[in-house]
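Once you've had a glance at the structure underneath, I'll fire off some questions.
Yeah, one chain of the complex is gone here, protein chain that is, but the others are all in their spots.
Chain lettering (A and B) follows the sequence in which the chains are written, and residue indices restart at 1 in each chain.
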Amino acid sequence: MNYREVESSREFLVSLDNGADWREEIEEFAELEDIESAWFNAMGAVQDADVWFYDQDDKEYRSVTFDEPLEVAACVGNVALLDGEPFAHTHAVLSRRSGQSLAGHLNAATVFAGEVYIRAFDDPLEREHDDVTDLDLWL
Amino acid sequence: MNYREVESSREFLVSLDNGADWREEIEEFAELEDIESAWFNAMGAVQDADVWFYDQDDKEYRSVTFDEPLEVAACVGNVALLDGEPFAHTHAVLSRRSGQSLAGHLNAATVFAGEVYIRAFDDPLEREHDDVTDLDLWL
Partner (left out) sequence: MNYREVESSREFLVSLDNGADWREEIEEFAELEDIESAWFNAMGAVQDADVWFYDQDDKEYRSVTFDEPLEVAACVGNVALLDGEPFAHTHAVLSRRSGQSLAGHLNAATVFAGEVYIRAFDDPLEREHDDVTDLDLWL
């Protein structure tokens, strides 16, 4: 494994705007506060969701769109620089009225309500292309 | 979005009591330690669960009850004041023996075993009625 000890001197609570995009809101927040590295945890509800699954053989993301209201039961992610811009790598577990759960890489979702805890790290984190997975990874 | 930088000077590990209510245990802990604002992460197992889904059109919670043992695969939440009392807004992802997963807003659940990390913030956080969503939101 690769790892790095990190220092954190700033942490935030963020309330996402109804109607905005879940991931874009987090990235805009990172830009506003000059955050180039962070870990976050979130919960709430969305009006729809574009969820990605990475095809480990074909090395391509596959998208599934859920055009329906969903709870965000859990959301885990981190912020790092991708091509010089803060990118919020976001995974989420969503749920339907029946309690049925859906999950994956959250590319986009229209916020209904969102509560986020973000822990910013002092040193920037950068994503670089990894040949084995064909993904942009850090460290 | 709305956001606030927070300061935290206390953090805790909590082991929930077998037979108690998952959310009430967290709220009792908050009262014992005078916590008016916190973020938490948890895992464990429950003996049953009352899971809520917010109907974004009718602006009402719908309840689904699972009267069966379930793993708590992930639990994310936060503590804020609601009408002057600490309220633990709790979302959870649960699972059955088959691995099938259920999720949503966790209103109540009988603890089998529960392990919780709680990060308390120094300044209180208050929930207030939001007209757009008809929910009690913070910030």
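The criterion applied here is as follows: a contact is a pair of C-beta atoms (placed from the backbone, for glycine too) under 8 Å apart; a residue touches a chain by one contact, two chains touch by 3 or more.
Just so it is clear, the model here is predicted, and its values are computed rather than measured.
Remark: the omitted chain is touched by one listed residue; of A:Val6, A:Ala20 or A:Ala108 this is A:Val6. Among B:Ala20, B:Val64 or B:Leu139, only B:Ala20 touches the chain left out of the display. For chain B, the residues touching the absent chain in the complete assembly are 10-18, 20, 25, 28-29, 41-43, 45, 47, 69, 71-75, 93-101, 103, 112-113, 115, 117. Hidden from this view is one chain, which touches chain A at 1-8, 39, 41, 51, 53-57, 62, 64, 66, 74-78, 89, 91-93, 101-105, 119, 121, 125, 130, 132-133, 135, 137-139.
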